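All protein chains of the complex are present and in place, except for one that has been dropped.
Let's look at subunit A:
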Amino acid sequence: MTSSTLTAPVPQVAGRARDAEPGRRRRRRHDRWMAVAFAAPLLAYLVLFYAVPLIQNLSMSVHGYDRNTFVNGGAPFVGLDVYRDVIGQDRFLRVLRQTAIFTLASIAVQYVVGLALAVFFQRSFRLSAVLRGLFLVPWLLPVIVSGTTWQWMMNADTGVLNAALGLVGVDPVWWLSADNALMSVIIANVWLGIPFNLVILYSGLQNISPDLSEAAALDGANAWQRFWRITMPLLRPVSLITLLLGLVYTLKVVDIIWIMTLGTGTSQTLATWSYGMAFGKGTSAVIQYSEASAVGSILIVIALAFGLLYIAAQRRQED
């Protein structure tokens, strides 16, 4: 950001090379202040809306907050006790495993289906634009609407999903029971995430020159080979960013799960657990600010780890 604002004046300075030295130095100092001035709003924004909440979150997770100390102050410093307590709970590993399954299953299926649809829509046919538009509907609907609709469709006694299964002779499923809840919220979340994958992967495909595929076809490569040897490698940068964004989005999903199950049974993830504790919602009305912050911090660390992994992968690709 700073360097781009600086490049513009440079040719002018070079053009007047005969100017006296002090004038040039003054201008350089002036440029530097200009740069700071240009960057200041961004910096202020980053500090106010990213650094401060992040630091407050960390501070909260190392102090023993309850409703009283939150209001009246005096929360004692407890070091890493809260983290120890959260990680030591029986449910921690279970919730972590559920979060991993929810995230990985969601993005894997979203990506595969999104890619298949993108490839399908690449060949323009009649109504393909309209159809592609229809696939965006899940993205445009408010989650409260789609979540409630999924809950209604998955009703064990009167839902349309079980009615459809009954037509093909399959026994009804108790979709939102404690055991099946994870599977059900994954299904809804996959449906929710397909449009995002479709749009990004489709635009990635548009950027790959059809000439390459044609040339390969002339050399005798079949469609399967062309896809794996040409399309996929060229799509890799787009795939990487799609997967990373999908991962971060999915890790922090609260709304769809909350609307369908309140995070009960196997559908509890780190994000819903943290939300419930932070606001005293769901099963327990006991407010647990510090525990919620600790789980939030753990989530941030996980997301950060994958972000770094992405940067490493990107760098390797550039080399």
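Side notes on the structure shown:
Criterion: a residue touches a chain if its C-beta (ideal position, glycine included) is under 8 Å from a C-beta of that chain, and two chains touch if they have at least 3 such contacts; residues count from 1.
Quick note on the criterion: contacts and distances are computed from a predicted model.
For the omitted chain of this complex, the UniProt record lists the protein as "N-Acetyl-D-glucosamine ABC transport system, sugar-binding protein", which is one of "Phosphate transporter", "N-Acetyl-D-glucosamine ABC transport system, sugar-binding protein", "Putative monovalent cation/H+ antiporter subunit A" or "UmuC domain-containing protein". Within the full complex, the residue among A:109, A:176 or A:251 touching the omitted chain is A:176. Touching the missing chain, out of A:68, A:225 or A:317, is residue A:68.
The chain not shown here is touched by just one of A:183, A:212, A:241 or A:262, and that residue is A:262.
Although one chain is not displayed, subunit A still touches it through residues 2-3, 35-36, 39, 43-44, 46-48, 51-52, 55-56, 59, 66-68, 70-73, 75, 151, 155-158, 174, 176-179, 260-262, 264-265, 279-287.
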